[in-house]
Every structure is written in C-alpha cells, then in structure tokens.
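Structure in structure tokens, see below.
Apart from one protein chain that is not included, each protein chain of the complex appears where it belongs.
The chains carry the letters A and B, assigned in the order they are written, with residues numbered from 1 in each.
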Amino acid sequence: MFFSPELGHYALALACIIATAQGIFPFIGLYYRNSLLINLTYRLAYGQCIALSVSFLCLIYAAVTNDFSVENIAMNSAVSKPLLYKITGVWGNHEGSILLWAFILSLCGTVVSLFGRHSLPTSLKARVIAILGLIAAGFELFCLTTSNPFMRIFPAPWDGQGMNPLLQDPGLAFHPPILYAGYVGFAVPFAFAIAALLEGHVDAAWGQWVRPWAITAWCFLTCGIAAGSWWSYYVLGWGGYWFWDPVENASLIPWLTGTALIHSAIVVEKRNTLKIWTILLSIGTFSFSLSGTFLVRSGILNSVHAFANDPARGIFILGLLGIVIGGSLLLFAYRAPLLTETNSTLFEPLSREGMLLLNNILLCSLCAVVLTGTLYPPFMAILTGQTISVGKPFFDATTIPLAIPLFIAMGIGPMLPWKRAHLWPLLNKLWFVIALTAIAALIASHKFYGLLPLVCATIAIWIIIASLSDIAQRVALLRAPFLTSINRACALPRSVIGVAIAHIGVGITVLGISAMSQAQHLIVEMPIGTTKHLAGYDWTLTGIAKKPGPNYMALVATLEVRNNGKLIATLHPARRHFNTQNQTIAHVSIASLPFADLYSVLGKQRTIDHTTTYVLKLHYNPLASWIWGGALIMVIGSAFSFSDRRNNHFRHILHRQHLSPSVIEAL
Amino acid sequence: MTRKIRRLWFVVIFIACFGTAIGLILRAFSSDIVFFVTPSQIVFSPLSYHRVVKLGGMVVAGSVHWKKHTETPTVTFDVTDGLKAITVIYRGILPDLFREGQSVVVIGTTTPQHTFIASEVLAKHDETYMPKEVADALRKSGKWDPRFGPPPSDIR
Partner (left out) sequence: MTHFSPLTRRRLLMSIPLIGAMGIGFSFWKMLTDMSAGTFNSHDINTPILNRPVPYFTLPGVIPQQGFSSTELKHLNTPVLVIFFASWCIPCLEEMPILLSLKNFLPLWGIAYKDSPYNVKEFLHNSGNPFTRLAEDRHGLVGIDWGISGVPESFLIGAGGIIRWHNPNPLTEETMTHILLPLVKKISS
C-alpha cells in the first residue's frame, strides 16, 4: 500500500507548497541578485512536477485497485468497469480533472526550465517559471480546499456507482488530457507576457520564444476540440458534430484568440511590431482558457456536458480568476503603455503584416461574437429574468459573414511580401487561382443546394487552391524544369510548407462543414427484413441480436447498405443497457466512406399486432470525416512549421546570442 | 506612409470589422434568438407561427400517444406549466430520458390551433429530482437508510 490516497494527498499539499516557493523565490532572487535562489527555482519546478506525478499515480492506483473508500473513486468507478476506463475515468470527473490540470501545468514549468536552460535570458526565464508556479499554486490550493480527490468516505461501499455510460468511450478517454494540454499550454505564453510586462521590454526574440509554445498549445487545443466534436458526433447520436453548446464555445473562444496569437507572434518575431497587441492576446487566450473551465464547473451555463455544479466551488474559481486575470490586465494597463514600439517597422495595409493584422481583427471579432452568444442567455436571465437560448441560427448568422473575409484573406496572405505589396503582381499571381476556384464552384453547384453552403464550399476550395498555388509559384512549378522545382521544394523553409499544409487543413474542414449542411436523414420504424431508401442507398435491416459486453447488455441490429445491389457497408447500431446505472445508451454505428459517412442509430423497439418494429435513425453525411481530417492536417502543418530549424532552441545553445532584427529579416 | 496614416488604417479596419460584428449580433438577436416560453404564454399571447421557440413544461401523465399513419413514428403528448396545456406533435425518436410527469423542453413552432410542432425534444434530469439510479447508488454508498422503507424501485 505504498501508493495510498494519503500519500497522494500529502504529495498534492507538498506540490502546493513547492509551487508557492517556486512563485516567490525568483522575485526575491532577482531583487537581491541572488543567483542561488534563481537556480533553486528550476529544481523547485522539477520537484513540483514529481510531487504531482506521485499524487496522480496514487489516484490512478486507487482507481485500478477499486479502493472505494476514496469518495471520488466510489462516485465514478465500479468493479465491473473495464481497466482502461478505470484509469481514464480518473480525469473524467471534476476533482481528477483539476488534478490533471495542475499536473500538466507543472509539466509545462518543467519543460520551460529544461529547454530554456541556455537560450532564455535568466531574468525572463526566472519570472516565467515564477508565474507558472503561482498559477499552479492557486490551482493546487483549489484542489486541496474545495475539490479534494483523495477524500475518504466511511463506511466504504462494496461497489462504486460507475461512470456515466456516455463517457465510457475511447474517444472521450483521451479527450480531456489533450484539451487540457491545450488550455494549460497557453499558460506559458501568458507567463511570458507577464514576465515581459514586468521586465518592461519586448523584442523579436521574445516573439521567437513565445511562438513555439503558442503553436504547441494550439495544436493540442485543436486536437482536443476536434476530438470533442468527433465524440459528440458518434456518441450522442444526434447526427451533428457541433452544437454551439456553451461548453464547446468555451473551448472555441481560446482557440480563436490562440489562432490570432500564433499569427501575431509571427509579426513580432519577424517584424518586431504589434508587440503590445500580442501581449494582450497572450493574456486574453489564457484568460479565456481559465474562464472556460470556470464556466463549465460553476453551473452558470446550461449545458449538456456540465459537471455537477457547486456555487461554492464557483466562487473559489472566480476568486482565482479575478486574481489571475484581473491582476494581469491591471499590470497590462499600467505597464504596457511604457512598451513603446521603438524600432518597430512601418507597413502598408496591403502587405503580409497587414493581412496578419486583418486576420487578428477578424478572429477577435469572431471571438467577440461567440462570447456574446455564449454569455447572453445567463446575462439576460439575471438582468431581466427572461429565459432565452442562443443556438445555431444565431451563430450561423453572425459567424459566417465574418469568417468569409477571413478565409479569403487566408488565401492571399502567404503570397504577399512583408512591408508592402502591390496590387498588380498580386492579381497576376491570383488570376489562375480565381479561375480554378470558379470552375470548381461551377462543378460544386450541382452538388449543393442553397446559396450559403455553395459560397462556403467555394471559399474552402479557394483556400486549398490558393495555398497550393503559393507553393507552386515558390518552386516555379511548370515554369522551370521539374527537377529544379523539386530541388526548390526541398529547399523551401519548413514554415512555408507548414503554413500551406495548415491552411489546406482549414480549407478541408470548411469544405466538410459546408457539405455537412447537405446531410440527409430519415427516421423510420422497420420490421426485420425491410428496406428503406435514403440518398441513393438501400438500407436493409437484416437482423437483431443480443450480445453481452463487459459491463452492459447490448441489443445489436445488423443493417446492410447497398448501392445498386452492391454491398457498400454493414452497420451494427446497438442499444447498450448498463446495469450499474440502469441506463440505456444508443451506440451509433458509422461507415466512413471517402466522400460520405453512413450513420445509423437504433431506437426503441415496439410490438404492434404481433410485429416487432425497430425505430432507426439513418443519416447520410457527406464529407463528414473531412471535418476532423482537416483539423488533423492543420495540426500536422503547424507541427511542421514548428519543426522549422529557425525556431530551434538548440541553435541558441550553439550561438548563445541575440539575433538582431536585421538578421531575422534576412532569414 | 507615416505612422499617423498607418494608425488611421488600423482604426478604419478595426472599426469596420467590429462594427460588422456588432451589426451582425444585433440583427441576429432580433431574429435568431430562441425564446423560452411556457404553454400558458402560448395560449394567452400567441406567437408568430414562423418563430422557433423552446417550450418548457411537464409532460402530462397519460397524454403520450403514438400514431402510425406514416412510416415515421409520430408521437403526441401534452406539455403543461400548471396553468394551460399544449399538445405537442413530434416525429422522431423520443430521448431515453423522456418520461411522463417529468420536465421536458421542446423546440419547434406553434400552429394556429394551439398545437406545437416539435423539431426536437430534450428531456432533462433535474438535479432536484431523485432519479432511481441515483437513489440506488446512494443506498449502495451507505447513505440510504433502509429504515425509511424500501428503495423507490416501483413507485415511479
């Protein structure tokens, strides 16, 4: 019994104390110029991470060994639960997820101290680690006081209550860690921003340190959002993938500002301008990440996914948020005006900077729209007592008109030179893209009903073609011998290729979203052996069988989908009855074809006049898998640009010198 | 291009984008907000028949009827707020949590006959309601006291 809950509890308390020390020592050390204290900080960061790993292992150990004397395990686990879900269930509930949150934060602190060992100026690095320590201390205190995962209960029950069966799903098991890694990852740019404000100095090198962190966090957040959306697509069985639910919006808002951040950080890095704006974005992105967690847990928002809510808990997080966000914005208001843009460079509106700025403003407008839509219902409820809900129609009407110019700019931006561009050469580059897009739109118009989906699809094609043509022009494809083009492609900076890949990913996702608006569905009652026709396919219910699962009993239907008599797919939608919770969950069955998803949900069975019929919901979802595929490509592209040798920290270890802006420009 | 002109450009772009955003929000608020109504509000102050609303209330016990005039399962049930009841017509699969006597939220439009055509039915578990599975779980965890009679397995 080494990994006892008490050890976990103790390790958590220890981590909290270490984190506090980690947050205070560097400031004292910097004040008295004591390098010993500063060097101690790095060790404290490792120590905090180790303590939290022990704490986390203890909780996992308790879950795996079915220690139901721990309240958290008793409430969320059960003997019959499969091992994988016992482990992943640790972070599926409020207490465990806060612990995971703190753990990832301490991991970030460790990585900063490890990787930035030589490349970062000492004072900046010490401050960054100190700020990460302070945030971690706040969260660990929250964990200890209001949501302790190691609380014991007496007498211990024989069996736990089990997890919500909806959460028993491999997709969801790994969704929270990825999403949290994204949320928490933005703590590092935040800490950099605060450290820069404290130092009163921002330069291009600052942008260069922030951007890899922002990109990493953004990649995780993108994966997390995509996984969450995929989960709701194939678990909830509603046939949709995004419901503009407050919890989903809470992750989308930091994603939007985070996307703006990774673009504005490029401008800081390459052009040494837009610094104050980038700092504000860093603060804003992390603030939104934090607030998202808070909103989900406080019970203010009416959501399908809400955690068990507790206003007392909410007050604590709100206080924590007030200190973190209020404090940082106060510091921003006081110190940012002193950061004058001294050697910043001027640029014309039509230039790469101009397009990046336009991208930032549009993304922030989008963020403002989503924020308004999310907060409007609770605000109206408290101001007027009127209950309203803001849903898909609102978000469609407000976000699409803002997204379209953003996507158009996305195609043009990478083609433009820094500082100033001229209209004629640009149009010269673009006429071919415009022509191709027009042809593609004409072809697409046969497949799409309604103007708006067609416009969105056209824009998506525009992004893809423009990104491809940018690369083609850079390698002088078809204008130079093919081998020269290949050589030039190999010599292209990875960041250029990464940008093109990421933008193509966006295009693919947008194409998937536009195509999904053309989805068709049918709700039918079918006896066994009957056939229904939907979207050019014949769907035949061939049989129903009972199959036991690890902790449920399933009723599985067999559905054969044929096209012109040829068997395309066999679907097995099921209804799973979980005995522990006495809950029945429909298990969706999907066949992903390259250009469409065949999606089926089994409903209740009914017997009328001795014939048993089964309610089935059949969906034909064109290009559905492209939505998540696109997100994956975005992440791959970003990771690719991240691996650009120009971002490589190790180069600093070799050179140990600050790059002058002229060198950066030359790169 | 001087600093001043550049700043002017920024301000123009900024105002244009955020102005558009605010305009879009206001326009959407005037048409795309879904209001929450109760059956008596529909009866006493009829709404426009095109407007999508959310109707909230309790499902009247014994009012759920299945129809089968088409292949798509159609169900009708009454939703009440204690003052008036409204008949809801829904084509589709009712959610697993849908039960008579429980609160329900229905999204759809009204008709001139004071019936409601639902496009979506959302049943919800109110946290104040003690669902059977929760009661069972509490009993198992030692918080249920068997002195107070048998667990509520057959009452509902």
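Remarks
Everything below uses one rule, namely that a contact is a pair of C-beta atoms (placed from the backbone, for glycine too) under 8 Å apart; a residue touches a chain by one contact, two chains touch by 3 or more.
Note that the structure is a prediction, hence the values are computed from the model and not measured.
The chain not shown here is touched by just one of B:20, B:40 or B:87, and that residue is B:40. Of A:13, A:57, A:346 or A:375, it is A:375 that touches the chain left out of the display. Only one residue in the set A:91, A:332, A:462 or A:599 touches the chain that does not appear here, and it is A:332.
Although one chain is not displayed, subunit A still touches it through residues 276, 280, 283-284, 287, 294, 298-302, 311-312, 314-315, 318, 321-322, 325-326, 329-330, 332-334, 336-338, 375, 377-379, 381-382, 385, 387. Hidden from this view is one chain, which touches subunit B at 36, 38, 40-41, 56-58, 60-61, 80-83, 101-103, 105, 126-130, 135, 138, 143-145, 147-152, 155-156.
Basically, only the chains that are shown with their structure count from here on.
The part of subunit A that touches subunit B in the complex is made up of residues 74-75, 153, 155-159, 161, 308, 346-349, 354, 357-358, 361-362, 364-366, 368-369, 372-373, 376, 386-391, 393-394, 396-398, 401-402, 522-525, 581-586, 601, 603-604, 606, 608, 615, 617. Residues of subunit B touching subunit A in their complex: 1-3, 6, 9-10, 13-14, 17-18, 20-21, 24-25, 27-29, 31-36, 52, 54, 56, 66, 68, 71-73, 91-94, 96, 127, 132-133, 136-137, 140-142.
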